[in-house]
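The other protein chains are all here in position, but one chain of the complex has been omitted.
By letter and in written order, the chains are A, B, C and D; residue numbering begins at 1 in each of them.
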Amino acid sequence: MKIALSLAALVALALAPFGVSDYGLGLLIGAVTYVTLASGWAVFSGHTRYVSLATVAFYGTGAYTVAVLNEAMPYWLVLIVAGLIGAAIALVVGLSTLRLAGVYFVIFTFGLSELVRQLITWYEVNVTGTLGRYIFLDVSAREIYWQMLALGAATIALTAWIQRHRLGLALRVIGDDEVVAAHSGIPLARTKLTAFVLSATILTLAGAIASPRWVYVEPSIVFNPTVSFLTVIMALLGGANRLWGPVLGAVPLFLAFEWLSARFPDTYPIFLGLLFILVVFALPDGILAGLERLKTRKTEDRA
Amino acid sequence: MTNFSRRAALRAIALWTAASTLIGGPALAEGDKVRIGYAVARTGANATGAGITTIPNYELWVKTVNAAGGLKMPDGSQRMIEVVEYDNRSSNEDLVRSIERLASQDKVDLILPPWGTGPNLAVAPLFDRFGYPQLAVTAVTDKAPDFVKRWKRSFWLLGGGHDYAEGLVDVLKAARDAGTINNKIAAVSVADGFGIDLISGARPAFKQAGFDLVYDKSYPLGTSDFSAILSEAKASGADSFVAFSYPPGSFGMTKTAQSMGFNPKVFYLSVGGAFPIYPGIADGKAEGVMAIGGVNADSPAMQEYFARHTKEIGNPPDSWASAITYASLQMLEQAVARVGLDHEALANELSTGSFDTVIGTVKLEDNQLRDLWWVGQWQGGAFRAIDPADKPGASAPIIPKPAW
Amino acid sequence: MLEVTDLRITYGKHVALDGASISVGAGEMVAILGANGAGKSSLLGAVGGRVRPASGQVTYKGRDLLRLPQHALVEEGIALVPEGRGIFPGLSVAENLDLGARPRRAKARAGAIREQVFTLFPKLAERRAQIAGTMSGGEQQMVAIGRALMSAPDLLLLDEPSLGLAPIVVQEVFAALARIRASGLTIMIVEQNARATLALADRAYLIEAGRITGSGPADTLRTDPAVVRAFLGGAAVAES
Amino acid sequence: MLVTTLILGLVLGGTYALLALGLTLQYGISRIMNLAYGEFTLVSAFALVALFKGAGVPPLLAIVLIAPLGYAVGWILYAVMMRPLVARAGDAGRLDVASILATFGLMFLIQGGLLVTFGADFTSITYLDQGVNVLGVPVALNRLIAFAICVVAGGGLVLALGRTRWGLALRAVAQTPGSAPLVGIDVNRVARQGFALGTALAAIAGASIAMHQTFSATDGVVFTMKALVIVIMGGVGNVAGTLIAGLALGLVETFVATAIDPGLTLAATFAIFLVVLLWRPQGLFGRR
């Protein structure tokens, strides 16, 4: 039933571009991109509670890969290569960092994004001598939307699968208590690495798919740390350890951004900040948990 | 019970009001207004650039036009301008969506471009697809000739990196040939598209002119301390210090050079050097500092523009891209007066017509503005254009620069 | 001196303590005995300000303790040594003790009290510069008790002071308690080691499933067959 | 050359260390991971400029005025906004998440306020800009003053924390907040003091940055991140460690800029930071 409903929603979403304006399509792309990012982020961070700020390191790498390779090989091949590069980076990074815990991991992943950005900049400046790169790809907004929708749907399906699979249980146990996890026979490094690489691949692909819309990329554009922050906030807001949590955080927040910035171009950061603080105080465990609490309270009232 | 329902009703009313103001979006246009939209960076990394060069001029122009009764139409009627503005949050993704919104949702009559090279390139395909003419001002790119071919209704008004680099070389060469400076140059560049474009244009030009580039380093965006760089440059023995820099860097280097007593004969900066706040930053010792851009400070039109900008916005414009931004709006205004709001006719008129603006008479060549000032210098409290030296209104350079 | 009336403590739906009333007189040592989860630590926690009861009263020298936040109790003369010791593992022994001497009445006499503590636990004097977290469990317990004494309390609350300690250390701790007891300090203790505790205490309360089910002089309880069966078990451990 | 690098590096490092002091207190003692920290410094920087340009108050006097104001603001902010988060969080991990989210909102709020009030322009003042000869190396006087402020504030803090009863209570709360009430410490009060003191230091740092650096309303994130890197390197809550890490970072950046390539300064910063994290996750001077 739930699967049928999800599939119906997916079909409806896939057909949506035929019924909306270009701006509507732009909104859909934006919303689906953030859903994909937040859900992809949650594949690793949702259960393990490792708050990663490296989202943009992967997202940007995806975009940059397309910028570098888009004239050298066919588009589908570029996407595959981007995914592989993201996975490879995640593997190397994961191997060296996944023993860091708590806030140290948070700051590390942030530093990582900055390091990647600085190194690419330095390389481009000193070796290739050009910094900006152009993406003149003949990919329409609709195609971008469908690709992103497919990636987003695949991410959610993957999350659902993981949650039923032993990997999901392992991640939950790691999130609760790594010591118990290890002594129950869960290989910590391999489990975390698997999830981290999966998550990173999704994030990299999202960047690769989104990039043709930007036409021109340079490190300061593609490695915009705001993306990392927004992803975390959206996932946490909805409830990062639940299947539909990231969706529930990403969509309303994305729309709130859009409304506020259109309505109050000068003062919207103030409203947004207030809204944010309000949400943190009113919904401490995320929207989904808040909704559930409301539901149980209602049933209790009735009883 | 009554208490509860009254509260609920109040809450519902409050919610409804809030929701309707939020969802309603910009009020629907009245038929006789011209709706002009733009999506500029109000927040994020590009906010400073847009806040100095782009937004004030957009606001000033709209104010001026509306005060005069509105935009003139070919039939002689006048229509007031109504602005639809979004914040692109310095993110290209948001920018692209905002332009889509302006074009397909708000269906505005005209769209003004965002600030910056990258953002202008990001929106170029959209302007092209929706058919809007794009007057890209704040985009410095050597690839403008290619872009014009790719996007027929795009106009590139600020030249390319090579132009500025070669302009600078002209000035330095003249001074070297006159024996005023030695042939050593110390150059630094900010590591982003703009800085790299300029330095990669400058390197061969310096070499060809027989200069010796004794110090040539780039520094990352976000560098705040220039002591090390400047002490190296000082030690290099070069008479000319050239910085392809952004405002924080331009300002930081000025202050550092002053405090460490670094007095090269030529002190050249890029973005920020022509900002009105620069003399203040330089503690009133801006005399002789060279920078990218420049204006004909003696032209009455320019003086009038400076005065109006100062009065309406609260501070003077910068002496490089501001005036050109304003000129691009005047071009648009005059083109509309001649051919109306039809995009194709407008683009055609912009491409072929000639316009009377604050920077003089403008006629585009191959959709590009080539008649530009490449180098300017602070002289007697004003930032004056010094290169091309043969362009009317050019001032003679002061070399060596007086010590700080 | 301490009067607990009708105390009720709940954690969510779980009722930990259901209407307990006890009293502790000045100079007395009172033990609370009971099974795990019977509510002993909750009772002690409520007196020590760590647990907020749902209802009931705790008065100390006529003052209502429940109105005071936990940190204010030290100033009132109540010192708690909680289960798990609650020392500052990152600070030195001397710093831990100094922190104990924060209350106004203790500050002036800090030097003298410190000497007493060092007499009681000579090891602490030897190791005053050592980082407390690097000491063994028994030594940490001494730091905890020593720190509580530094506040010159009128009432000392002890929660399972022998938990996790080797028999020889348990003896040491109880020997120290006996000396503290002899100095006339009022003590309320929760302890698993019922035999050793009853040997020291004046009176004891028995708690079962959140209710006080019995009380009496320690000597009587030690020989009460029901108590022996429920709390003292077979062979005793480390009886002093 | 080496002397030049050393002196320039130390002076730069001093401003870094000063920037990070407040954050290490806020995170170390009050346990608030404050993403709006950079915005705090910016507010103070703008306040200094406004006082100087608008009312002619000399910056050094302005700092003396701004610092207590920062303390008051921090005090109120903790009481109103952070305290409820601490009260409901339960454990450190949840508090990290809650404070990251809440201060992220605060960051937007302050940034928006700054943009509306002061605009997006670059701001700077000219004050005591002249060079001073330090062992043959010319250094701007305002930077030297900032360095002196760092030494005084940092040194004072180290002494106060290490030698006084008040400092001992702060350290006790920083390390084991759960045990602090047992010795009569009001954790809430100490955490509030720590946060307020941190805000005051942020204000001092911001004001001294305004004396010698160009800044704009959007620079907050840069400051926050720099401070965060230093705090983590020095060991959270470790004031002496923060001072040393800040100075070290300044030296490294200057050394890389002169000896290797200015283009790699920021990369070097982050590379060192990452290496430190991997090698000693608790920071160079933190205790495991």
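Assorted remarks:
Just so it is clear, a residue touches a chain if its C-beta (ideal position, glycine included) is under 8 Å from a C-beta of that chain, and two chains touch if they have at least 3 such contacts.
In this section, contacts and distances are computed from a predicted model.
Of the names listed as "Cytochrome (Ubi)quinol oxidase subunit III", "Light-independent protochlorophyllide reductase subunit N", "Multisubunit sodium/proton antiporter, MrpC subunit" or "ABC transporter", the one that matches the UniProt record for the absent chain is "ABC transporter". Every shown chain touched by the omitted chain in the complete complex is listed here: A, C. The residue from A:Leu69, A:Val173 or A:Ala262 that touches the chain not shown here is A:Val173.
For the chain missing from the display, the contacting residue among A:Ile186, A:Ala206 or A:Val232 is A:Ile186, taking the whole complex into account. What subunit A contributes to its contact with the hidden chain is residues 166, 169-170, 172-173, 176-177, 179-189. Where subunit C meets the omitted chain, the residues involved are 14, 34-37, 135-139, 160, 163-172, 192, 194, 230-240.
The criterion applied here is as follows: only the chains that are shown with their structure count from here on.
Of all chains displayed, D has the C-alpha centre closest to the centre of the whole protein C-alpha set.
Just to note, of B-D and C-D, the chains joined by more C-beta pairs in contact are B-D. Between subunit C and subunit D, the centres computed from C-alpha atoms are 43 Å apart.
Separation between the centroids of subunit A and subunit B, computed from CA atoms only, is 34 Å. Separation between the centroids of subunit A and subunit D, computed from CA atoms only, is 31 Å.
In subunit C, no residue touches at least two other chains.
Under the contact definition stated at the top, the residues of subunit A that touch 2 or more other chains are 118, 121-122, 125-126, 266, 268-269. Across the complex, subunit B meets subunit A through its residues 21-23, 25-26, 42-45, 85-87, 89-94, 96-97, 100-101, 103-105, 117-118, 121-122, 124-125, 130, 150, 191-193, 195-197, 200, 218, 220-221. Touching subunit D in their complex are the following residues of subunit B: 42-45, 47-48, 50-52, 188, 191, 217-220, 222-225, 227-229, 231-232, 235, 247-248, 251-252, 255-256, 258-261, 272, 275, 277, 280-284, 315. Contact residues of subunit C toward subunit D in the complex are 49-50, 69-75, 79-82, 86-91, 95, 98-100, 102-103, 147-148, 151.
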